[in-house]
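Yeah, one chain of the complex is gone here, protein chain that is, but the others are all in their spots.
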């Protein structure tokens, strides 16, 4: 059998030119870029295409013997953008420690409040980062650099980088941040500047491609699991109690599914990827009525992006006139309450909207260690001159992925895959409620 | 100096007539009711009245050498009412264990879904309780008996007790439950029946008199503290971030105050007992603006019963036309958002409404042990023939309190007392925001 | 009835002479020392003596309108001594915050490594403490000042205080620390110096008199409870599994008893206050054999000071020749193993010695708030000129207790009291095993 394979090329600023300070260190295996042989790279998923079966290789992340920057002469920057996620401080700490210990970079700036901190209008100068500053930050949730949302002027941001002598910028954030990073790298390239942009992708929803598991995800699922336990207790505590939990997940029901599997007291798990119906004899409301008659309680988990089609557009307008996705949690709460009111059956809906409290906790032990790897591999990548690249993780290996490949895509729950099948098995939710 | 004292009389069904099975047991100190001397009872708070200084004595709870019921011949009932509270299962377990081990009562019924389970219309027969059933229930939140709200027909409930041969009913619940217990005891007395009603008061808000500390309170404060931590992290994570947390407490800010003291990152603590103003130069909004200018973040804790006067009555109407207290949490969220919008200052309000998740957790170690004492003292009280009484705890001693004394009263935070002063010290919140 | 009462006098450096900066602050109730009336003080336990019944009054802790020191002119010191205990950082933080905010003291030193930090030979200069330094320390266990054991030269320590201009020294520690504090206060008095010594007593074993509940105790019990859960799981996981847990408590079984009540899967609770026998038909070993035959598993909690009489003196010698208490945990482990070996019955002893891990955790929410009160009341006491005094807590009130009254005493579990009776009820351990 023949397998075609493609090597995914990664952008670099130029030829690596300095010997790594890690040379001579014990316990290190350098990645040999020159050796294109199969054991230096990674098989991706096998894809069957019209052109026959093919395999994509990604560069393995890791230290290189030759590096591009002279560590003693450069300054580096770190910026965290978008919503909070467990592990942000761990990634920051890891980057600082690796720059400091592995390469001897001592000038490290943490830009405040996301990309905003890279603009001229920023009120807050960057924080000088050293070993002392980051020493215990991993025991706290959030980010010591604070964060913000939104785009900023690219030229202005690059100017700030130049003003501070930044040769490497590490961006930690989600899809929007990746787009920003891409734009920065493009502008830098167009202007023949010598600055590397390396991203550590963050997505609490676990929905970025080429990231088998996003950092903070397991911590968030653990927190969600605690809430589901509470909801189950409340549901059993009242006549016809219904514990209704809205969890994060705008486009992907990943958290909802995993939290459901963690605590299989969930009876219905609703996600954006699989439409569902409320009305009719097989719809959620009738199914729920039947269950309450038999068991007197039920637990429903709903991802925030689920069931948007159920909600009339005219309701999705906020006080300022902006159109907004309607709150599926509150919608379900009211739909259930009304339905049982009409049926003249007592129901006690206990609604849980844990929102921020799932994402602002400190990383658990697994995520802490995972962030350590991500941060360190980001440093290895950047110092070797790679740019416009993110540190991915696939098939249990750390890889370099061009930002362009990951941006704008969205990993979703496959309704015919193992995860969703396991969810339906665990909940025993009838298929009749799904479209 | 002379001190007048009054002994608070407790209702009994009659003269104790059987020797306690605990006689002969080692390690037991019986309470001697016959001995009226001062060392057998407890000083309450000293009160200075027009009649001079007086002292109230309460009967100490504990086992008596003579008991009223023949344990081998009686059945007992337990019922849990109202909202969930950490420790309910611990109290149930303790009552069952004490009845079983200390007195040999083997017929114990757990009525389902609160007082409703004592009515003819109840679909659910009582649960037979024994050592096996209650063995590990204390590791779970909620109540294995489930609960419900609302009044039921007293005569019907007493009939159910008689149908099951119940001689002692333990009621675990809040103010409404105490009223029900009182009504039951009165009806029993009026009809010359021989049934004891003993209450274990439950109030997660810690607002019942003669209960120095209500069971589950510390567990709830611990849970609230975790949420405040999250809010603090979120507030620091965004430009001008405001972490706003609504906590339980309809009439008492006890949870809000204690949670604030547990995590002194709280900047403003608003409770029902102390009015506050939003508007004006010293009002919360202006004060908050000043703080954000200096510190870029703030944390606000508000008890659900606080600031009800601020909210226009016409808003407090739900879809069904019922008048309801408006949600001070959402009100504050919108007030802050609008204010800063008008001021053209970016603000990021992160709102937390942990609600049920504070009360459905399992009791922590302290509350577990505390519930063990409460349950056991309730058994001692009932078996001795006392009725219409609750097990209180004051000045570190367990006491018998006539239900009539506790019902309808509400322990509140004293705005001139130590607790509130400590809160203002810890938050450094300016007095200008309070009325 | 007449009650005699005695007011317990507290040592002061002199007459209070300055108005408190807290005057004019809202929400404060000053304690009026001049008013000797009964509502200004606290009833202690009623004691029946040969001279008739008497009552001891203690001064209430709290702010005074007149203070002794001019806050702007003084420096203060804090020192933590002895073993770690949850809440140390909370007390430090509270003292610093109260000095700073309530009184305006800005010069505060934290002496390092206990009393050793006050000696000439100390390598470590004191840490300058301010709001920033103590901001988040309460989220960590241990003490930012570190600690040490042992006595130091009193004159040398006082000289250090004078060198730094310290007018108030706060000592946080156990019985040895209190003795040191007493010696310091005496030396200061003998030499007509003007330095106040105020103690916040620390005892994770909860065994200091006039301290109804010592800070950190509940946190330690919670941690012990988790270990007992593990031991229970292990015991049930193997044939004739015995979970054996050694807990802290050299002289008092308080932690062992409370942890036992928190998790009533404990079958035997052994404490220093109640002797027990291993051998004989009613001894622990025979009783355990009987239980394993019936239930196949058992859980034993033993306080480290229990059963010392059982262990031959010649074993209690360490490698350096020092006599030491033998390890009752390991002794029991071996005794049980040998006994069942002789009986030819399989047994699987799972031994747990959690030791330090109970005491190095961060304070839970209750203890955090409690430490806030203790620290603040220590500041109020010291600034008012009181000295040679500790901040006590009794009958739910904070009080001033002369160090001399508390030192060298030891609060123990009363084998005829409520706590031990509750333990025997919860464990159902037979009396035959106790002496």
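As written, the chains take the letters A, B and C, and residue 1 is the first residue of each chain.
One rule holds for everything that comes next: a contact is a pair of C-beta atoms (placed from the backbone, for glycine too) under 8 Å apart; a residue touches a chain by one contact, two chains touch by 3 or more.
Given the structure is predicted, the values throughout are model-derived calculations rather than measurements.
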item	value
Full-complex contact with the absent chain, from A:64, A:258 or A:359	A:258
Which of C:25, C:119 or C:148 contacts the chain that the document leaves out	C:148
Omitted-chain contact residue, chosen from C:113, C:164, C:210 or C:225	C:113
Residue of A:202, A:376 or A:411 touching the missing chain in the full complex	A:376
For subunit A, residues in touch with the removed chain	1-3, 5, 25-29, 38-39, 43, 46, 48, 53, 62, 93, 97-98, 101-102, 138, 212, 218, 221-222, 224-225, 258-259, 261-264, 364-366, 368-369, 372-373, 376, 395-396, 398, 415-418, 420-422, 424-426, 428, 431, 434
Where the unshown chain meets subunit C, residue by residue	84, 113, 116, 140-143, 146-148, 226-227, 229-231, 233-234, 236-239, 241, 296, 334, 350-357, 360-361
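Definition applied: only the chains that are shown with their structure count from here on.
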item	value
Most distant chain from subunit C by Cα centroid	A
Angular offset of subunit B relative to subunit C [C-alpha, multiple of 5 degrees]	180
Inter-chain centre distance, subunit B versus subunit C - centres from mean C-alpha coordinates, in Å	29
Subunit A and subunit B: spacing of chain centres that average the CA atoms, whole Å	41
For subunit A, residues that touch 2 or more chains besides their own	140
